[in-house]
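There's a structure below that I have some questions on.
With one protein chain held back, the other chains of the complex are shown just where they sit.
Here the chain labels run A, B and C in written order, and each chain numbers its own residues starting at 1.
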Amino acid sequence: MTLDTVKHAEQTSDTPQPWAELGLKQDEYDRIREILDRRPTGAELAMYSVMWSEHCSYKSSKVHLRQFGEKAPQTDALLVGIGENAGVVDVGQGYAVTFKIESHNHPSYVEPYQGAATGVGGIVRDILAMGARPVAVMDPLRFGAADHPDTKRVLPGVVAGVGGYGNCLGLPNIGGEVVFDACYQGNPLVNALCIGVMKHEDIHLAKASGAGNKVILYGARTGGDGIGGVSVLASETFDDSKPTKRPAVQVGDPFQEKLLIECTLEIFREDLVDGIQDLGGAGLSCATSELASAGSGGMRVELDTVPLRDATLSPEEILMSESQERMCAIVEPGKVERFLEICEKWDVIATVIGEVTDGDRLEIFWHGEQIVDVPPRTVAHEGPVYERPYARPDWQDALQADDANALPRPAGGDELRAAALALISSPNQASKAWVTDQYDRFVQGNTVLAQPEDSGMIRIDESTNLGVAVATDGNGRYAKLDPYTGAQLALAEAYRNVAASGATPLAVSDCLNFGSPEDPDVMWQFAEACRALADGCLELGTPVTGGNVSLYNQTGDTAIHPTPVVAVLGVIDDVTRRTPIAFAEEGQLLYLLGD
Amino acid sequence: MARVVVDVMLKPEILDPQGQAVQRALPRLGFDGIADVRQGKRFELEVEGPVDDAALARIRELAQTFLANTVIEDFAVKVEEKQ
Amino acid sequence: MARVVVDVMLKPEILDPQGQAVQRALPRLGFDGIADVRQGKRFELEVEGPVDDAALARIRELAQTFLANTVIEDFAVKVEEKQ
């Protein structure tokens, strides 16, 4: 097997490449050739294809998400805005809070336990990478019909996965949602949120600067997780044997992640990192290109130094591996020794894999031979952007006209009784204790409010009682009826839930779960929801600080209900003044606010 | 009554955090010379009636659909000799 | 490299809810004729060097002190044939 080096690519410009199998479009492949002025090497093709995927590049959603910045309300609270791993909000007393919600929908359908578990793991690393100690998680979930046989497979697995991972990390679960609707049958929604706390001066960003600084990969060894797609590269370009069978499923190791958290926090405490990035969806491709793209110089990486779990991995596979529980840090040479010592203390494997250069290229080597030479921005931040066509569906009017007034009314006491019983015993109204009992809500000893409260609340300073509250809400049925109003209702509900707990709402994160962006109906729903959230946030004075877009949520041609899930974060000076939902004592008066 | 054993192991390419944790503990316990540890499950089924080909086929089916999660696990079925 | 397998099962007198859960699910899956199910653990150890009596004695010691908790579990050690 010959290595597809940069030099080799220059000399073999006409070699056909499996760009389509990797999900690239003809014009995207052409653009890569134009950027490089030659054909990409296999490793470069691997990087571009993952980084330009919908999941990493937001190519269909970007034009709409821009409104969150353009219409952002004036606020002094925002310390770090959209674009970083997670937004950071000033909550006073020198504290900053970061929070973000992400989806892990498709993996959770394939392998519910591991899909949900690694979803929690991923969002926790995002929060950690900002410099924060993760302090709580939440999990808005949506499943198919409660009595459908496949729900029996998916729901217990997802709940056990969320709990198994979060409990083992020691993160209290302070809220979430469980919704059943047949539209999620083949496509459950597993959204996970994490909240982290730090002091202002501890904020860290994902950028590689300072020529000579070292690039350190630390955490789990790299294995073949989640690289099903890229196997075609290993086979078709270099080797005519059949593609090696690689697991598409990522398996989580929460114990490793717990060590990674404690180790990273100790590294932050000693001020040993310049820039840091977690390894998420696109693994090393993403971490190296994003760090280099956001920084001032270039980067050089010796890929063969990456510690492997499976010695047979090709360089392309190493670049694309989605093995969990890994982080990448930029460290000044003088601090490397101490960095490695702390990793050793926590039994975390750490390896210097490269360094920041004074050039402007991302260069990757394999046993001394160059296999990647790209401008990092073109990989990480200047991917394709699509203006997908969208239009209000022609069925929308009929849907809206078909309102509840047309439904038969219960006639007489018996029918009314039956209707009331049906309502309160429906799975969407029933107690969620079967789920929430499997989640640790007490760990860390700072939980002020958790289930069955409308929002979760965490104390962040023991001496002053400063705290934060977070609520997540969403209603796909409302959003289907009218995506604009539905999205705003979700925002308003989360906002109210935070306010009702006694906290002042400060910031918003969202997870936009929609069908295929190639369907103009879906694209319209998406556009409407974005416009609604941007308008709503402006009106309420709470900026969107980050979030996640999950598209292609559909079974065959049928999309899920458009499901924007909105999280609102609020601050409360003194958690002893929180307002729980229960009546506190006899004789209290009930008021109804609003109309 | 005959005993049929179903062994379920993670596929070789899948991360096995449990096995790794065990392996990493071995040197501390003074054991070396063990290059790898994988941890899986063992099911012992007590079967009524004869364990013929039909019975084994049914147990294989059970392993495939229920005892193992074939997305990430392999399994092996064997009849255990009576002692 | 040789493989040594250590099987660890709960002692017969100890309640095994995992095995019971499997057994209870069987009729629903259309399987009957299985009188009992017990679930235990299987460890596959890849041993460097020869698996002689001394090596086996050490592995038995490892199973006894570490892989099994003999308050509740029994274990069996066997060398697996190379395929």
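As a working rule, a residue touches a chain if its C-beta (ideal position, glycine included) is under 8 Å from a C-beta of that chain, and two chains touch if they have at least 3 such contacts.
Quick note on the criterion: contacts and distances are computed from a predicted model.
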item: Candidate names "Phosphoribosylformylglycinamidine synthase subunit PurQ", "Cytochrome (Ubi)quinol oxidase subunit III", "Nitrogenase iron-molybdenum cofactor biosynthesis protein NifN" or "Urea ABC transporter permease subunit UrtC"; UniProt protein name, chain not shown; value: "Phosphoribosylformylglycinamidine synthase subunit PurQ"
item: Contacts of the hidden chain among displayed chains; value: A, B, C
item: Contact partner of the left-out chain, one of C:M1, C:I14 or C:A35; value: C:I14
item: Omitted-chain contact residue, chosen from A:Q67, A:N85 or A:N167; value: A:N167
item: Option from A:Q17, A:S293 or A:N446 whose C-beta touches the chain left out; value: A:N446
item: Missing-chain contacts mapped onto chain A; value: 160, 163-164, 167-170, 253-256, 258-259, 346-347, 436-448, 459, 462, 575-576, 578
item: Residues from chain B at the interface with the omitted partner, ascending; value: 17-18, 21-22, 25, 28-29, 39
item: Contact set of chain C toward the excluded chain (per top definition); value: 10, 13-15, 17-18, 21, 66-67, 69, 71-72
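The rule is simple: only the chains that are shown with their structure count from here on.
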item: Approximate Å spacing (C-alpha centroids) for the pair chain A, chain C; value: 39
item: Interchain centroid distance [CA atoms averaged], chain B/chain C, Å; value: 8
item: CA centroid of chain A to CA centroid of chain B, Å; value: 35
item: Touching two or more other chains - residue numbers and ranges from chain C; value: none
item: Complex contacts: residues of chain C adjacent to chain B; value: 1, 7-9, 19, 22, 25-26, 29, 31, 33-49, 55, 58, 62, 65-67
item: Chain B-facing residues of chain A, complex; value: 110-111, 114, 220, 223-225, 245-247, 249, 251, 253, 255-256, 309-310, 323, 347
item: Chain A-touching residues of chain B, taken from the complex the two chains share; value: 10-11, 13-15, 17, 20-21, 24, 69, 71-72
